[in-house]
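Only one protein chain is missing from this complex, and each of the others stays in its spot.
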Amino acid sequence: MSEPILELSGIHTDIAQYHILQGVDLVVPRGGVTMLLGRNGVGKTTTLRTIIGHWQTKSGSLLFNGADITSMATPARARAGIGFVPEDMGIFSDLTVEENMILAAASGPLDPARLESIFAAFPPLSTFWKSEAGNLSGGQKQMLSIARAMAEERQLYLIDEPTKGLAPAIISTMAGALRDLKQKGASILLVEQNFAVAKALGDTAAVMDDGRIVWAGQMAELANHAALQERLMGLSMEAH
Amino acid sequence: MLTHLLSGDRPRSLILTVLLLAILAGLAFAPFLFPGVRSLETAARICIFIVLVASYDLLLGYSGIVSFAHTMFFGLGAYGVALASTHMGRGYDALIVGTVLGAIAAALLALLIGLFSLRVRAIFFAMITLAVASAVAVLVSQLSGLTGGEDGLNYSIPRELTPAFRLGKLFDISITGKILNYYLVFFASLALFLLLLRIVNSPFGRVLKAIRENDFRAEAIGYRVVLYRTLATCLSAAVAALAGSLFAIWLRYVGPATTLSFEIMLDILLMVVIGGMGTMYGAVIGATLFVLAQNYLQNLMGVAASATEGLPLIPQLLDPDRWLLWLGVLFILSVYFFPTGIVGRLRSED
Partner (left out) sequence: MATAPGHAPKYAQLSLIDSIGKKMPLLLVPILVVLGFLLIGSTSSWLTLTVSGLAMGMMIFIMASGLTLVFGLMDVINFGHGAFISVGAYVGISALLALDGWTGAPSLILNVAAVLAAVIAAMCATGALGWGFERVIVRPVYGAHLKQILVTVGGLIVIEQLIQVIWGPDEIYLTRPEMLKGAVTFAGAAIEKYRLLAVVFGLALFVAMRLVLKRTKIGLIVRAGVQNGEMVEALGYRLGLVFIGVFVAGSALAGLGGVMWGLYQEVITAGMGEEMMILVFIVVIIGGLGSVEGAFIGALLVGLLQNYVAFLEPKLALISNIALMTAILMWRPQGMMPVVKAK
């Protein structure tokens, strides 16, 4: 098997006086979707934010493509090829959809072909191209947020709960877009509470509890193992 | 008993305790230890500034709020006494009415400003107080019919508090009304300081500190952050006004330069930071050192400036009028390297 795209070992992260990540060891294989699962508040979002560099690690190391990025600042990590879609979507709401997309192409002008494929995946973005992003609906904002990450070639996408609070029809649009992304060869680390989506998209999975990874393996194994799910994630998954 | 007076908040450092006792003794016996008009002026000034600075510490150190209107509240108290004495005539009733009205006005104004600015963001408060305080200072110098304008107001206070009143001699020092006046200032200041110490060590003070450390969390626990901050502002303003009233009673004169100027605001900031924010005792140390330095170091600068007369630039830098330059430098350095002030440093050494 080829070298993993991302490797976290022994990551500890503090937020103010709280010790949130308590030694995270995680390997994200190259290509495919890795699901990061677990109950609320176990550190999934903090893990993503630590990878992009919004939180500083207290100890441990981060390898991206085999290179140590632990002490790199966020912009450098992004330019190295990590795309980030935060939980709150991080839309610049006073800017238009177009301006959001122009910014997303950090290294040069937007590639028209790439833009076409984005429009194909998310038609509303072309409809509201000149409108203020703040006036978009929740689902459209989520589309824009993912589209921004896709505006440039990225090797790894960190995506935090892209289906949160969305209507079923839009969830399937999202899932389709992520599947397309995967087929183009990207690696995705996806935090997702919707187990149906996780089951459909995930190749591998890691489950967190209390600031640590407590289980890692194939998504199919987890999906077919109800007792394991219950033990790892409790009732939060039952609902789906 | 003593611990009770200090509300259980002891100095917690041997050197600090010695220093505080020395200051207390020095101030308590100032008329006898340091006879002379000038040193009595200095001692009274120290007493009043200790209260003023301590009341500012309640805001800055304990609540984490920066205000630039503290001199405005100070001035309100001073002008309260001055206006009452001017219009009601010489008398204790005028002093009391002026003092009470000044303190009430200060608290109300603080409430108003607090409600407007603290509701949104604590830093609004700094900017808004700066704007309001400067507007008030301009207003006071423009309304010369009422306030005497730039010249300020001279007025009479009861004869027993003036130098003209003589009581006899004690330890070779003739006891005049001025000395009685000094003891009025001294004991009132002491009482106000102990009151502030009580406030910051009460449950209210502890909530303030919790808010300063983490306002989101305090809000989440269920404290009405805005309410607490506004209340702290009002208390601080009222005590500042009381200090202003004492100042007016002591000087028998008020004017914009002595009570409202931005320079005094800077002095207060410096005293708090150098003494140690959030400690109350820092106000004592800071005010004492600062007032002494102001009175005696400035002379020294003048001497140094004339000694270096032939050199380029140095005399200008050492000119006593450039006093503020050095204070500014000192101020920046203390915020960076000395953020806990003298008291913090002393406590961490023991």
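Letters A and B mark the chains in the order given here, with residues in each chain numbered from 1 onward.
We take it that a contact is a pair of C-beta atoms (placed from the backbone, for glycine too) under 8 Å apart; a residue touches a chain by one contact, two chains touch by 3 or more.
Keep in mind it's a predicted model, so treat the numbers as computed, not measured.
Peer 1: Let's see if you follow the contact definition: name the visible chains touching the chain that is missing.
Peer 2: Hidden chain, whole complex, touched shown chains: A, B.
Peer 1: Please pick, from A:Val24, A:Leu37, A:Leu62 or A:Ala78, the residue that touches the omitted chain in the full complex.
Peer 2: A:Ala78
Peer 1: Just name the one of A:Leu26, A:Val42, A:Leu62 or A:Ile170 that touches the chain not displayed here.
Peer 2: Answering carefully, the residue with contact to the hidden chain is A:Ile170.
Peer 1: Out of A:Thr34, A:Gln140 or A:Asn194, point to the residue that touches the absent chain in the complete complex.
Peer 2: Checking the options A:Thr34, A:Gln140 or A:Asn194, the one contacting the hidden chain is A:Gln140.
Peer 1: Footprint of the hidden chain on chain A, which residues?
Peer 2: Residues touching the hidden chain, for chain A, are 52-54, 73-75, 78-79, 84, 86, 88, 90-95, 99-100, 102-104, 106-107, 120-121, 123-124, 127-128, 131, 134-137, 140, 148, 167, 169-170, 172-173, 176-177, 179-180.
Peer 1: Would you write out the residues of chain B that touch the absent chain, in ascending order?
Peer 2: Spelled out for chain B, the touching residues are 60, 64, 66, 116-117, 119-120, 122-124, 126-128, 130-132, 134-135, 138-139, 142-143, 262, 266, 269, 273, 313, 316-317, 321-322, 324-325, 327-329, 331-332, 335-336, 339.
Everything below uses one rule, namely that only the chains that are shown with their structure count from here on.
Peer 1: Determine the centre-to-centre distance between chain A and chain B, using the mean Cα coordinates as centres, and give it in whole Å.
Peer 2: About 55 Å separates the centre of chain A from that of chain B.
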